[in-house]
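Got a structure for you, questions after.
Every protein chain but one is kept in place in this view of the complex.
First chain written, first letter: the chains are A and B, and each begins at residue 1.
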Amino acid sequence: MTRHQKEIIIKNVFFILSLVSILILGLIVVFLFREGLPLFREVSLRDFIFGMEWYPTYSPPSYGIWPLIVGSLIVTILSSLIAVPLGVLAAVYISEIAPPAIKEVLKAIIELLAGLPSVVLGFFGMVIIAPWLQETFDLPTGLNIVNASVILAIMAVPTISSISEDALYAVPNEFKEASYALGATKFETITRIIIPSALSGISTAVILGMARAIGETMVVLMVAGGAAALPESIFDSVRPMPASIAAEMGEAPFRSGHYHALFATGIVLFLMTLAFNLIADYISQKFKEVGSATL
Amino acid sequence: MENNHFDTEIIKTKNVNFYYGPFKALTDISMNFEKRKVTALIGPSGCGKSTLLRLLNRMNDLIAGARVEGEVLFEGMNIYDPEVDPVEVRRRVGMVFQKPNPFPKSIFNNITYGPRLTGTANKLDLEALAEISLKQAVLWDEVKDILGRSAMTLSGGQQQRLCIARALAMKPDILLMDEPTSALDPISTAKIEELIDELKKTYTIIIVTHNMQQAARISDKTGFFYIGKLIEYNATEKIFTNPDVKQTEDYITGRFG
Partner (left out) sequence: MTGQTVSGNMKRRYLKQHLFFGAVRLSAIILTLALGGILFYILANGIQVISWEFLTAPPTDSMTKGGIMPAILGTLYLTIGAITVALPLGVVAAIYLTEYAKQGKIVRAIRVGVNCLAGVPSVVFGLFGLGFFVVFLKFGSSILAGALTLGILILPTIIGAAEEALKGVPQTFREASLALGVSKWLTIWKIVLPNALPGILTGSILGIGRAAGETAPIMFTAAAFFTAKLPGSIFDEVMALPYHVYVLATAGTHIEETRPIQYGTVLVLVVLVLGIDLIAIVIRSYMRRNKRW
């Protein structure tokens, strides 16, 4: 075997192995559908998505996941309302304002926040935040939308702030210099030049942060309360999709309707996060092509 | 403070030393810049000429570890006095950079960025200001119909004139130009040189240039820098025909640098 042939073989082997990610993504789709689609022999897609009642163990069972979808969306939106300002402002602080030493420390803090296992955060929500909420607001339970949203926000902030920080960092120095040279203050330069220039990167960050929140399991499993009904206030319990899957899979008889319904819920969840990720990818790709001023 | 009609100098440096961390980039620079004249700063790369330029509107403040000694007097006031706000200094001392750096905004919003910050909010005022500034920068005829288009779509030469117009819209007293044509083609360069000739009727211009012919063509006075020192500062004609210092002559005639 010549050296040239060997090189070609190495290259091709590497190429095939680098396709593994796509292969896995494909397999995820195949196996979610394989285990999830049989549900639709019993229920129509419409009744599944928009059905108001999730009673998978009743006889006859009903598999409507609309309350679960709404639960997922509500905790995601509410957690974003907390996490987006917090994450973006922290990114601005790190990339534009903080002195170098504080910057390093804060970056480490955010990285450690990202590293906290979700089950630990869920546990914290259960034993600390829940009793506090219950007492302070005189609620039947502290395991509710607010609790889940606060904890999810803590999980989403690192994603939002680290990607935003990269985007802010990538804003060409020339823009900043031009702004300062025109007599702008630091605040004006940040809000009128730097943030708008980094906006697509920040949008990507926000979307990925939301994707993180909507897909997070342990937190909503432990602190969202688990009520599979449409909530009427932010102090109500909900049962977001991941919580339902994680909580019930253990008890669902193998390849029963319930088992298939949980996989089908997984499909919905997967498609939602996939959409989030594709949108984020599209925005960041578009952003890359614009770049800085060139001659 | 506007009544200095006997005095032709507008800004001067007094015994200025400048450091980037431990590195001394400028040594004991004392220079007077005259009103409504073009002063060129020349010298080989790294001689400190751009550093000096950026001292005059405190742009060097933005560099971590930078330190200034001595005074820079703008209309008699030391702009490095702790009481002085660099933002105010930059409003009155405009700057054009080596590489055209329009904001990724529309042409109109580029021009009106500065005036809006200082409180001009009226749309008609802003439009009038944009027109005047663009006319001064001889760009009006080319862009008057596309003011809403992104500045990034302009050619390099147009972008640079836009940056000049953007600086002029602040109605500065002094215009600093840091090698404003080094990234441009010869035709755009010629346009900018003509423009400088026109602008000096109203503004004081201090320009850093690598191009000695350019300095000879457009400036009234020229300062030659070498390794952080001002070697010679004289009328341009004298510098280029009969300099006082041998080092200047060597540089002008291309024996080094």
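Quick notes on this one:
The rule is simple: a contact is a pair of C-beta atoms (placed from the backbone, for glycine too) under 8 Å apart; a residue touches a chain by one contact, two chains touch by 3 or more.
Everything quoted here is computed from the prediction, not taken from an experiment.
Among A:L39, A:L121 or A:V238, the one in contact with the hidden chain is A:L121. Residue in contact with the omitted chain (choice from A:W54, A:Y180, A:F235 or A:F270): A:F270. Taking the complete complex into account, residues 3, 6-7, 10-11, 14-15, 17-22, 24-25, 27-28, 31-32, 34-35, 85-86, 89-90, 92-94, 97-98, 102, 104, 106, 108-113, 115-124, 126-128, 154, 157, 185-188, 190-191, 208, 211-212, 214-218, 221-222, 242, 245-246, 249-250, 262-263, 266, 269-270, 273-274, 276-278, 280-281 of subunit A touch the chain not shown.
Touching the omitted chain from subunit B are residues 1, 74-75, 77, 84-85, 87-89, 92, 117-119.
As a convention for this text, only the chains that are shown with their structure count from here on.
If you check the complex, the residues on subunit B that touch subunit A are 57, 59, 62, 64, 87-88, 90-92, 94-95, 97, 99-105, 113-114, 117-118, 151-152, 155-156, 159, 163, 166-167, 170, 183-184.
Residues of subunit A that touch subunit B in their complex: 100, 172, 174-185, 188, 192-193, 196-197, 290, 293, 295.
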